[in-house]
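Supplied in structure tokens, the structure appears directly below.
Every protein chain of the complex appears in place save one, which is left out.
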Amino acid sequence: MPDTLNQTTSQLLDAVSAGLQVHDLGRLLTVGMPQSPNHPAYWHSLPRRHGDMVRADGGSAANDMISMGTHVGTHIDALAHVSQDGKLYGDLDAADALEGGRYARLGVHTIEPMLRRGVLLDVPAALGVERLEAGQEITVDHLEATLSAQGTRIQAGDVVLIRSGWGQHFDAGDGDTYRGLSTGVPGVGEAGATWLAGQDVHAAGADTIAFERLAPGAGHGLLPAHRVLLVESGIYIIEALDLEGIAAAGVHEFLFVLSPLPLFGATGSPVRPLAVVGA
Amino acid sequence: MPDTLNQTTSQLLDAVSAGLQVHDLGRLLTVGMPQSPNHPAYWHSLPRRHGDMVRADGGSAANDMISMGTHVGTHIDALAHVSQDGKLYGDLDAADALEGGRYARLGVHTIEPMLRRGVLLDVPAALGVERLEAGQEITVDHLEATLSAQGTRIQAGDVVLIRSGWGQHFDAGDGDTYRGLSTGVPGVGEAGATWLAGQDVHAAGADTIAFERLAPGAGHGLLPAHRVLLVESGIYIIEALDLEGIAAAGVHEFLFVLSPLPLFGATGSPVRPLAVVGA
Amino acid sequence: MPDTLNQTTSQLLDAVSAGLQVHDLGRLLTVGMPQSPNHPAYWHSLPRRHGDMVRADGGSAANDMISMGTHVGTHIDALAHVSQDGKLYGDLDAADALEGGRYARLGVHTIEPMLRRGVLLDVPAALGVERLEAGQEITVDHLEATLSAQGTRIQAGDVVLIRSGWGQHFDAGDGDTYRGLSTGVPGVGEAGATWLAGQDVHAAGADTIAFERLAPGAGHGLLPAHRVLLVESGIYIIEALDLEGIAAAGVHEFLFVLSPLPLFGATGSPVRPLAVVGA
Partner (left out) sequence: MPDTLNQTTSQLLDAVSAGLQVHDLGRLLTVGMPQSPNHPAYWHSLPRRHGDMVRADGGSAANDMISMGTHVGTHIDALAHVSQDGKLYGDLDAADALEGGRYARLGVHTIEPMLRRGVLLDVPAALGVERLEAGQEITVDHLEATLSAQGTRIQAGDVVLIRSGWGQHFDAGDGDTYRGLSTGVPGVGEAGATWLAGQDVHAAGADTIAFERLAPGAGHGLLPAHRVLLVESGIYIIEALDLEGIAAAGVHEFLFVLSPLPLFGATGSPVRPLAVVGA
């Protein structure tokens, strides 16, 4: 006798049958891609290629060797990533989060996989520009104008993705401008982060390397939005998203899917998030 | 004016609102976890902990350093992983798949993210045992008896997960038995793989380290199911899944979600797959 | 007008002209070699092989990717490697030795390159056995009997290498026995280490993985000789030396040469030490 499916399960499987369109929000991981100099660079090599060692039956396996930081490519920040005055989220002493040399508490392995309502805030589209300027702050007015232009509402528990258009520099292979260590990067500041926290979002993402506004010449040193979101609000941050395709498709609401690698005690994970809609 | 949502998109978001239950099929990645000796072991360290470098404003960031193979933890095999007589899937010469020293063709970055119907074949439950025996082959009869006992049908394009119960050894911390290099591991053989290919599945997974049956004393050297699935059929293989929880919950049909890291030119990726049903 | 060489420099260069015999005491570093499970395993891969990328002029360069611990292969322990009751050598608080997350004090970069008188204590030769037994302690009596049998004297500042013959298991490819995690390894105990410290040696080495005696079944957990030498005496320890060749040659006194990699803030370094005599 077959299982009787739960109604919601049926709904999900019916949606699959009807046809889904999956927008891939993750960047290809390639050696030499732009990333923050604070983290070990992504490297990959094949220790064994086909033909290096062939079994008697003609079979052969190739394999890989990877070294990297976790804040590379499109990635998520765990709450253990940032502290303020020695404290992590929930007033947890940073030293108490460690166990055997890893962040047993608030590490990336504690992030539950996400299947949530996702919202794109396409700021340059709302402002009628191709992309924002280097070092431009995305203000609360910008965020509200974007919601209004799109006719989108944010609900508690949503994942909110903020597009600046800066990912075009990644696509163009202009890593220095994308990273903007000396020239700056657009994004929300403390005010925008506080506004997001006020909406009770579950996670917030952007198409830039550090999520928040980087002032020209300031490097990656001062990160107030990280403090507001990670330390004060327990809201995860997703960085280096590819939001160009979903923006071109005009998709503003979607099923957001993200399943971080459960790297025990780590402060982040590379991820390949998805925005799913009907085909 | 708000966007009008596509009907399928609404269905997905309604399902989210109704409440989802997410079964996490990925193993925690920990230093020292059981993995194949053919691949670089997973290692993780924190180059910077909180307090190592505190900014003037009291903020501090911790970060990570990872080294690993890609066939570590719960992972997926790309089609570039295995060749037979010098050929990959689609009769592609293995040397022609390389570009600049990486598998530009059939590498793991070419695997599309999966949101598909998933089916669990809970073989030990159907056979009335706690788990299968070391080196036991899961035959076509076993597979069909399991489908019948469960009342489940496989559809073309599904992802089929085969439980042997062997993951209990992983849970128990008995890595040597789990890997079974000398003592063997249960799983399908060439016949079972051929049967799966005949069902036109999209991917096949198991709760063991190499997916297929390992005969006692044979190591990881002969892998006929890999040949049938990866080389002859273009069917992805997912290994080291945690299927104990979903089996205990009696879930046999679900939305299967998997989003491999797009590691350019690599032969596999660690993943954290999900089985999603209504709450 | 040519430089006038210092007399000692001339002596060194005359020795070179006369002909030197260099005994290589370092083990080949290969993927899969026996090493302690406490440290990241040595892995190596070629990201680029010849032909992957050929310049217009027909030139091509191949390169490497390495990941490893530092206590791999033949290696030296820095004083920062071991602490007792929170203190490193010189009563330095272990936390005070850290700077920015690395051992700025007593790290391996603080070890001066060694060109010193070296002495081999060939214990099995003195005892008339091929090699010592698993878990056998090398006693002070053994050490003194060996000196006497060889007619060797130790001088302050020497580097003393103690042969047990256990390296024969490394040569034979029997990594499990060589590591002896369950079966034990011969070596000096606390008494032997105290005797060495009493001779005021500069460094002490052995042909085993952990330098000191490992009792059968005790793993690598209790290391009293490390405490005596590193923490109490400031004497460096060199492990996994290849002493078979020099022993076969009957060489007991030599110029010992060791130049550890100056890995800033690390606790050890792989090395390739040399024993140099006249040809």
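By letter and in written order, the chains are A, B and C; residue numbering begins at 1 in each of them.
Going forward, a residue touches a chain if its C-beta (ideal position, glycine included) is under 8 Å from a C-beta of that chain, and two chains touch if they have at least 3 such contacts.
All values derive from a computational prediction rather than experimental measurement.
*Asks:* Touching the absent chain in the whole complex: find that residue among C:Ala145, C:Ala191 or C:Val277.
*Replies:* The missing chain is touched by C:Val277.
*Asks:* Which one touches the absent chain: C:His81, C:Arg131 or C:Arg213?
*Replies:* C:His81
*Asks:* Please give every residue of chain B in contact with the chain that is not shown.
*Replies:* Within chain B, the residues that touch the unshown chain are 31, 43-47, 65, 67.
*Asks:* Which parts of chain A face the unshown chain closely enough to count as touching?
*Replies:* The missing chain touches chain A at positions 32, 37, 40-41, 43, 46-49, 52-53, 67, 98, 100-101.
*Asks:* In terms of residues, what is the contact footprint of the unshown chain on chain C?
*Replies:* Listed in rising order, the touching residues are 1-3, 5-20, 22, 24, 26-31, 38-40, 44-47, 49-51, 55, 57-71, 73, 80-86, 88, 94-95, 98, 101-103, 109, 112-113, 115-117, 150-153, 221-223, 226-227, 250, 252-255, 257-268, 270-274, 276-279.
Here, only the chains that are shown with their structure count from here on.
*Asks:* How many Å are there between the centre of chain A and the centre of chain B, using C-alpha atoms for each centre?
*Replies:* Each chain's C-alpha centroid was found; their separation is 23 Å.
*Asks:* Which whole number of Å gives the spacing of the CA centres of chain A and chain C?
*Replies:* The separation of the two C-alpha centroids amounts to 46 Å.
*Asks:* For chain A, give me the residues that contact two or more of the other chains.
*Replies:* Expected reply: 31, 44-47, 65, 67.
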